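All protein chains but one are shown at their positions in the complex.
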Amino acid sequence: MGVITDNLGLYADGLLGTLKICALVAVAALVLGIVLAGFRVSPVPPLRAVGTAYVTLVRNCPLTIVLFAFAFGLPEVGVNGSYFIFGAAGLTIYTAAFVCEAVRSGIGAVDTGQAEAARSIGLTFSQSLRLVILPQAIRAVIPPLGNVAIAMVKNSAIVGAFGVGGELYSVANTLNGARGEPALPVYAGVVLGYLIIIIPAGLLLLAAEKRFRVAR
Amino acid sequence: MAKSARGEPLIVMAGVEKFFGAFQALHGISLTVHSGEVLVIVGPSGSGKSTLCRCINRLETIDAGRIMIDGEPLPEEGRALARLRAEVGMVFQSFNLFAHKTALENVILGPTKVKRIPREAAERQGRELLDRVGVGAKAGSYPAQLSGGQQQRVAIARALAMEPKAILFDEPTSALDPEYIAEVLDVMAGLARDGMTMVVVTHEMGFARRAADRIVFMADGRILEEGAPENFFDSPRTQRARDFLARILTN
Amino acid sequence: MAKSARGEPLIVMAGVEKFFGAFQALHGISLTVHSGEVLVIVGPSGSGKSTLCRCINRLETIDAGRIMIDGEPLPEEGRALARLRAEVGMVFQSFNLFAHKTALENVILGPTKVKRIPREAAERQGRELLDRVGVGAKAGSYPAQLSGGQQQRVAIARALAMEPKAILFDEPTSALDPEYIAEVLDVMAGLARDGMTMVVVTHEMGFARRAADRIVFMADGRILEEGAPENFFDSPRTQRARDFLARILTN
Amino acid sequence: MSGSVLHDVPGPRGRRRIAIASAVAALALIGLGALVIRRLAANGQFNSGKWSPLFNPGDKDFPDVWRLLGGGLLHTLTAAALAAVFSLVFGVLIAMSRISAARWYRWAVVGAVELLRGVPVVIAVFFAAQVLPAYGVRLPLLWYIVIGLTAYNSVVISEIVRAGVLAVPKGQTEAASALGLTRGQTLRVILLPQAFRSMLPALLSQLVVIIKDTSLGAFISYEELLRRGLITVQTLHNPIQTYLLLAAIFILINYLVTRLAIYLEARLSGRRSGRPVPG
Partner (left out) sequence: GSSGSTTGTPASAQSKPTFPANTTMARLAAAGKITVGTKFDQPLFGLKGLDSKVAGFDVEIAKIISAGLGIKQDDITFVETPSAQREGAIQQGKVDFVVATYTINDKRKQLVSFAGPYYQAGQDLMVKKDNTTITGPESLRAANAKVCSVSGSTPAEKIKDYVDGSKIVLFDVYSKCADALRTGQVDAVTTDNVILLGLIDAGGGAFKLVGKPFTTEPYGIGIKKGDVAFCQFIDSQLTAASADGRYARAWESTAGKVARATPSLPALTACS
């Protein structure tokens, strides 16, 4: 276990790097996912088709391939960027599909009766959306969205395996691969790093769920 | 108990047809509800009672025929439709109170957001309405904290808060525990006495007999009989109605 | 309609107390059901009727007192408990038919798995029972393909298939559409006539008056009144019972 | 038809607006497509040399490419199948022990499950591939990916199974008890069959996850489809075309699995949701 304590700085940097990627991707994927969810529930058929196609294609495609396609495919058509950008973009594209489904299922979880009641007291479309549907949908969206976020943190390890330096996964590569430190403690340290992010996130999610459940 | 004077025609349906895919739920429905009238719709499950109700405030679109409210055709969309809906209240079988709002907030949402009444005035009126339906003490409770009977009475108060010209009730007591049924029916009977125009889908034959001005009997998407309660219950003209009454009145 | 001869004590409860956490659902319940007797339990929501029923075949454990079935104390667990349960049938408000099995399979499951009757004999008996409750034609249907009334009749057949000494009914018609209530009550009345020992929790006062040998009125986890139907309905002794009857008989 | 949660059934003005929006969206999509195609063309991505080895059976490299990729696909499916079977077996065992475990060791099961759930799959795979050999467990590469995927997916599946059993309405257990069925009989005859039906879609979604995650094998040099694709790119220098092909293969397989899930769900619930037939 000396490896971990000897390289605490490296691990801490890795943790920070992972958090950095995750924060960036979380924001971007949330925005893109909500837009896509808007497409999927839109009354405009072509937009719905785009949303459906996006989700079907991206969800069934391994993240690894998305990442490879970004990093090695895009430069072929003159789109250049750093691995960090490509990695974050790939993870965003991938995660957005899941955000979209979470948001859509949240809207779907709102009872149609609520919308009908809203309409029948004379609320307009935007009023019923703002005052009745979204406030309830947001509650229903929190648990699945939280799970998407946790999955995203774990998927950021794939981005790491793929060559973005400076995050948790690459710590294992540096210590075990390049420096030849024993694998078990090195990987144990990396797992610990992810758990440091994921376990509190899970607890936070649980607390959020509970809070919103009580509030109704 | 039926009121004597018959008001102006308020809701007029003429030749209304409604399809769900290939299935025809309503066949050439023509029906007039007069101002101040209490119309009770009865009929077996799946006969189209709810559909008829829901067409009146366009929760369902119709495929043929016309619906007029207070002399004007039912608007198809937009603000005009929203305004019309505010004039025709609706009470659902499953209450449909806004789950994230207290009883009082449920009641004042329409007045403040649609009619733009100042919040204070709306709250005052809201509390009065909650008192009127007997749940004044529960103004601050969320729907999940209320019994079914209480929820349904809040829903009635919510409909009343818009000062509608008519209220549609779609099996308002079917989702209630038996002991709460009476309290909701009492509130409805009170409204009827006060001259509210009401269209009521219900299986409560006692209420129908007591409170209705007119009974409509539906089966298979058609209106088979229409008449005063005493005529319908004591001498139904069709075999379908006789069968229905026999089955439902056994217990 | 009440049968004249009173049989041996079959179910005996003495000083039964039941807590849910800090909340006491049953207070010192003592009650004897005789062989061949039809006992109807009525009372407001939350008064402990279901809990009492469920304690009898130990779907709920009790915290004090004793329950004896046919002279033997209620076993606490294991095979002995399973055997006892097979001797006391139960019919639930929500039918609880096994969703992945057909009507006939539901009926023969107990006989084949618990009583180890050969499948063929069990099927023959099962079909007879389905005929008896009037759903013989639906033997091959899955629960979801049956109306509520049909499901509940299959559930009764399932209970009968174990040839129980008594059957407990917990609001067997409360989940039914009004038009299906009569058919289930008819089957139950038939069983009563045939001498089945029955404990029935119900809100159907018509049935209670017609079919019961004895009425038990519960409120707040206590038995407040007990007596012949005509006495209970025509001259309830407690204010609680008068209130309850007033409310429930309004509609 | 009735409106959705969000939208009322549109009227004539609404329909007109939707039509206009549709036209605008369609035009935008076509424009976007045209831009992409122009960009691809400008960068020589439509040169037949980049496509032909993959798609033209007459190309001299075609047989080699497909022998390579076909073998990779086989490896992918092998790994997925093994991981799926092991995950299912262990998942059910874990779920059962979690449902029926004594208090003290249930705590341990829950702890292990939560721990494993927090570990990224790619780390689990690397862990297997790097740590096991260091302790003398030398296996063909296939098994490291299978072990890594199983470690992760069996706990996920155990949660699916547990949720499935717990989601069977309580009334079913009570009805079984009331008939005199023992606990074991109830679990076997009543709960598991019903739980299995409701779990099937979730299990098949997890199969999709497993199939996708086999591509992590590429990182430990296991020559599944993606790794083989990378190898062809080294010679053919056509990453865009090859990744498109690989993505298409994965998407097709997973789409079929998803369709199967939907089909089975509809078939199984068909019996349960059919409208009652009166009479």
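Just so it is clear, A, B, C and D label the chains in written order, and each chain counts residues from 1 on its own.
By our rule, a residue touches a chain if its C-beta (ideal position, glycine included) is under 8 Å from a C-beta of that chain, and two chains touch if they have at least 3 such contacts.
Computed from a predicted model, the values in this text were never measured in an experiment.
Asks: Out of D:25, D:216 or D:230, which is the one that touches the chain we can't see?
Replies: Looking across D:25, D:216 or D:230, the contact with the absent chain belongs to D:230.
Asks: With the missing chain put back, one of D:68, D:168 or D:211 would touch it. Which one?
Replies: Final answer for the missing-chain contact: D:68.
Asks: Can you name the residues of chain A that touch the chain not displayed here?
Replies: 75, 80, 82-83, 165, 173, 176-180, 183
Asks: Spell out the interface residues on chain D facing the chain that's missing from view.
Replies: 53, 61, 64-65, 67-68, 71, 130, 133-134, 138, 221, 230-232, 234-237
The rule is simple: only the chains that are shown with their structure count from here on.
Asks: Quick one: chain B and chain D, Cα centre-to-centre, how many Å?
Replies: Their C-alpha centroids are separated by 48 Å.
Asks: Just the number, please: Cα centre separation of chain A and chain D in whole Å.
Replies: Distance between chain centres: 17 Å.
Asks: List the centre-to-centre spacing of chain B and chain C in whole Å, with centres computed as mean CA coordinates.
Replies: Whole-Å distance between the two chain centres: 36.
Asks: Going through chain B residue by residue, note those that touch at least 2 other chains and give them in order.
Replies: Chain B, residues with two or more chain partners: 59, 78.
Asks: Which parts of chain A, given as residue numbers and ranges, touch two or more other chains?
Replies: 111, 114, 119
Asks: Okay, in this complex, where on chain B does chain A touch?
Replies: Result: residues 57, 59, 78-79, 82-90, 92, 94, 96-100, 109-110, 113-114, 142-144, 155, 158-159, 161-162 of chain B touch chain A.
Asks: Looking at the complex, which residues from chain B come into contact with chain D?
Replies: Listed in rising order, the residues of chain B that touch chain D are 20-21, 54, 58-61, 75-78, 81.
Asks: Residue numbers of chain D touching chain B in their complex, please.
Replies: 1-3, 8-14
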